[in-house]
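Read through the structure below, which is laid out as structure tokens, and then see the notes.
So, chain A:
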Amino acid sequence: MKDDHKPISRKAFMDELARYRKGSVTRRHFLGVTGLGTAMAVMGGTLPRMARAQDIGNRVVLATWPNYHDPADFDAFTDATGAYTQVNVFGSNEEMLAKIQAGGSGWDVFVPTNYAIPTYVEAGLIEPLDLSKIPNYDPASYDPRFAEAGTIDGTVYGVPKNWGTTGIAFNSDKTGGVVDSWKTFFDGARDQFDGRVMVHDYQLTTIGNALVYHGFSFNSVDPAELAKAEELLIDVKPHLYAISSDYQPAMRNGDAWLTMCWTGDGKQMNTDMPEIGFALGKEGGEIWSDYYAIPKDAPHKEAAYALINFLLDPEVNAREALAHGYPVADSRTNALLPQELLDDPIIYPAAEALSPLEFGAAVTLTDPNRAELMARFKSA
Partner candidate 1 sequence: MAMTRSRARALLLTPAGLWYAAMLLMPLAVVLIFSFGERSQIGGYAPGFTLEQYANLPARFAAFRNTLTLAPLGTLASLLIAYPLAYYLAVKVSPKWKTMLLVLVIVPFWTSILIRSYAWIFLLGGKGIPALLAMAGLEDVRLLNTPFAVLVGIVYGYLPLMVFPIYVALEKLDKRLLEAAADLGTPPWRAFVQITLPLSMPGVLTGSMLVFILLMGEFLIPSILGGGKVFFVGNALVDLFLQSRNWPFGSAVAVGLVVVMLVVVGLYTRAAKRFGVGRDDAALM
Partner candidate 2 sequence: MERAASMQVRPEETVAEFVGASKRYGEVLAADRIDLRIRRGEFLSFLGPSGCGKTTALRMLAGFESPTGGAVLIDGRDVGAIPAYRRPVNMVFQHYALFPHMTVAENVGYGLRQRRPRMARREIAEKVEKALATVRLDAFGPRRIWEMSGGQQQRVALARAIVNEPKILLLDEPMAALDAKLRGEMQRELLDLQRSLGITFVLVTHDQEEALAMSDRICIMGKGRIAQIGSPQELYDRPANRYVADFVGKANILSAQIASREGGLAQAVLGNGAAVTVADAPGAAATEAEIAVRPEALSLAAAGAPLPEGMTALPARVTHRTFLGDHTEYLLEAPRVGALQVNVPRQAERAAGGHGMGAEVHVLWPAGAGLVLAAG
């Protein structure tokens, strides 16, 4: 408490972060030592534009992905506005779409991935955003690669949350080195890594990476190319450890050696177990960006705007990034993050590693052949 206002050194920050992650210090201690608590306290008292509780209601419902937020920030939001954030967690864009499509989801804010947004717009399920209610969103400070999918025909439907990649996590103790190609991934699954490989329970990435293995586009919906991908997947299936997007437990206890993996999970496992590495497939793969958006039938729209605006505050956004380990496209936020994080090759890979990657295409979400291919693969 002696010198609260003195900036903490980057080294000390990372040490504290590691301790906090391991649970050996409390959140309060962490926030206090790092100065983030002060930032938060200051912010809480100096948010003149923040709507007051009676204006936005006492509740906001957020549909998002697992391990994608710092719960402390929701507490801070409640402190500032009186609105309590109810969090629903989902496993795929398909699942989110199914819920919204069925109607009455009750969600106020949700987090679609870039390629899903056109479908929501087309189906009239998503609200055009009134940016005047999100003053913390400053388009100029965002890398357009990770912001442009939120805008369709000049209308903004989503504002960027985080971006990331889908690569390969490998246990180098078992694989004997880096695995950075889908060729090694799928061939090894049937050979030296038999019974040790996991693929996502998610059509976009599992089919996409099987397409990339054959040199096709990650987003292909060409029936002939899909047939080749299906052939590969069905052939690999008996040799897989599991088809699951919940791969961290199996990787951590050594049952699985190799898995399709999202950036943040790769970072989290690598931090705790340095032998688990993360690499991008050199043939290609997915790069993605997630957006905050509001469903058309959101019951608490004012609260939705307030929550999005709150989470996009660079201070808050930086704390979120520290908690989940996914990169941010907002230069204001990055300025607040420690250099170690910005230099981390898992979180911010080199530009040339990113270049073969593709953003998911809207058509993959709704293409009936891809959906049915995935279902056939799983039920085979």
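Keep in mind how these were chosen: all candidates are chains of the complex that A comes from, given by their letters.
One rule holds in what follows: contacts are C-beta pairs under 8 Å (C-beta built on N, C-alpha and C of every residue); 3 or more make two chains touch, one makes a residue touch a chain; residues count from 1.
Keep in mind it's a predicted model, so treat the numbers as computed, not measured.
Of the candidates listed (1 or 2), only one touches chain A in this complex, namely 1. Residues 92, 94-95, 97-98, 101-102, 119, 122-123, 195, 201, 203, 237, 240-244, 249-250, 253-255, 365-366, 368, 371-372, 374-376, 378-380 of chain A touch candidate 1 in their complex.
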